[in-house]
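Selected chains only, in their assembly positions.
Chain lettering (A and B) follows the sequence in which the chains are written, and residue indices restart at 1 in each chain.
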Amino acid sequence: MSSTYGENLKLSIFGQSHGAGIGMTLDGIPAGLSVDLDALQAFLDRRAPGQNSWSTPRKEADKPEILAGIVDGCTCGAPIAAVIRNNNTRSGDYENLKDCPRQGHADYTAQIKYGGFQDCAGGGHFSGRLTAPLCIAGGMCKQWLEEMGIRIGAHIVRIGTEAAEGFDPLQPQLDQVGQFFPTLDADSAERFQSVIAGVRSEGDSVGGMIQCAISGLPAGLGEPMFGGVESRIAQIVYGIPAVKNVGFGIDAASCCGSEYNDSFTVEDGKIVTATNHCGGVLGGITTGMPVLFNVSIKPTPSIAKLQKTVSLSRMEQTELQVKGRHDPCIVPRAVPVVEAAAAIAVFDMILGNTQTSRRK
Amino acid sequence: MSSTYGENLKLSIFGQSHGAGIGMTLDGIPAGLSVDLDALQAFLDRRAPGQNSWSTPRKEADKPEILAGIVDGCTCGAPIAAVIRNNNTRSGDYENLKDCPRQGHADYTAQIKYGGFQDCAGGGHFSGRLTAPLCIAGGMCKQWLEEMGIRIGAHIVRIGTEAAEGFDPLQPQLDQVGQFFPTLDADSAERFQSVIAGVRSEGDSVGGMIQCAISGLPAGLGEPMFGGVESRIAQIVYGIPAVKNVGFGIDAASCCGSEYNDSFTVEDGKIVTATNHCGGVLGGITTGMPVLFNVSIKPTPSIAKLQKTVSLSRMEQTELQVKGRHDPCIVPRAVPVVEAAAAIAVFDMILGNTQTSRRK
């Protein structure tokens, strides 16, 4: 029940970091939707490791093989299945993690949960590598949404203590996000990369915040209560490893109603809100304005610095230095993953959107 | 699919603010669990309106009638059903909301979604009143968790720009939270009430932040990916009207790994973490330390000040003054609701917790 998401579509993700393969099944997708596999690969490449100085040098081609569900470039109504082979597989390096769990990883919690039977190599099923199949599903959903005029884009608004401006909440500048480093402006990109370079040189890591915008949504999407847009998006986004905060719109907690409330107005014969403090969602249902949300990503737990952990067999504290090289900052690679998660949640809601008035 | 929550239990909530009744069905609960109806009523009273100067004077007894599932004070294995009659029912006051939606409410989004067929009286199914049946279910789950040594408590850490200290993340002081006003100390209670009094006198409203702690949890609870503790809690908490942010542990985005990572250590023969920055969750699975999360509540949208909206029939802007009196700050009444939501999510995960190692 764990690695499955969706009400109208059913996404099932499988794989461990160093197993034979990782992949996904995506069921409930209408027939006749075209899939551009080159565009999908380009989307996956945004997440792939080993491309630049701030990510892990582990090289994985991350080329998905489509096993089912797509015929002649179109969905055929059957479940879509895809697998990515793991090339850099299991070594003996990880065995002692069962005894000395790494800080900040799921080594200890998985050990307790699975009683030592978990696959601990590279974090097993808890590895960030599992976001690759999430991006396969999300990359397809993103394409289908784009055909409906719904666009999703994300960028970095904070790395450590350095911050950048967010999107224009009325007209998010999705096309302005940098290709090489996902910020709205070159200055922020430089500052953020400088922070990352700094922590890397110290053998440390750093967290950050991603802002995601969804534009072109119709008003009236989402369901009341636990089926609201915020609930649906938060559930899937929290499925991305390292996410620790999900928030919609501006900081509501510190506002007065008179400043927070968004006035309705008429623009070009269409109802809009004059501001978009609520992030495009009222009562869990879209207003028709862009949906905006922020996602906080914790610093990569694996750092070169010596850290304290315990030996579970000896039940005493010990020290652990995580070997190998790891991303000093996972935030840039998490940007397409957040987009993928949002795309899946939105497409799922679109599929269920018939459950409204038959007469409207 | 909207007002239903749960993987191992199934909670279904029904009702509109001014309909005949509101209520819930809670299916999947083991037989033989005792329910203290007086304690449940006391819990519901913490949420009930009309008790003090910062909440709406609408008086509703909020006495649930148990229709099914409890026999001789114990669950009998059949679904539990309860209903609260609405006494203060529908007046004609709300009809014009279909034409002139209130800012910040779901009037407009419901109008679009349901094509005018929605029950707009008092916000209908989107009303905060629907948190009463959530508290029936959550109040019961809270009792059952307490019998297992799992305690849940929440308090206010911000009202507008005024802030207070959070819980001790290693040993949350659940018993220290004020009965009359839910803060950790009297000084904060006074400052927060003063802010609320201020906005009320100006016909305005104010938002705030609630912190919730869950102590006594076993390590190993939760499922990977979309079934993680954070995903499950965020989904249900975002089902509470007015919630706009849900975050776990400290602000991870601005930290370096060397400061954020929690060291494992041994204390009284038990594995613990020396700090609890992650909020008790690693990889979606509990560490055995207290789970801590923050919830931002937006300011009550209904304010006495004149606001701008539109007439949907005339498609032009107009002004609207929301009549009647409303809570200038919903945050204090939301505190038990956040506890209820957390209790339901945790009890649901406890029920599903057999899906781990058979040999541990």
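Note that in this section contacts are C-beta pairs under 8 Å (C-beta built on N, C-alpha and C of every residue); 3 or more make two chains touch, one makes a residue touch a chain.
Source: prediction; values computed, not measured.
Q: With 2 chains shown in place, count up the copies in the whole assembly for me.
A: Here the complete homo-oligomer in the file comprises 4 chains.
Heads up, the rule we're going with is that only the chains that are shown with their structure count from here on.
Q: Suppose each chain is reduced to the average of its Cα coordinates; what separation in Å results between subunit A and subunit B?
A: 26
Q: Would you tell me which residues of subunit B are touching subunit A in their complex?
A: 1-5, 7, 13, 101, 103-106, 108-110, 112-117, 123, 125-126, 130, 158, 160-161, 199, 204-209, 219-228, 230-232, 234-236, 238-239, 241, 243-249, 251-258, 260-266, 269, 271, 274, 278-279, 282-288, 296-303, 305, 307-310, 312, 315-317, 352, 355-357, 359-360
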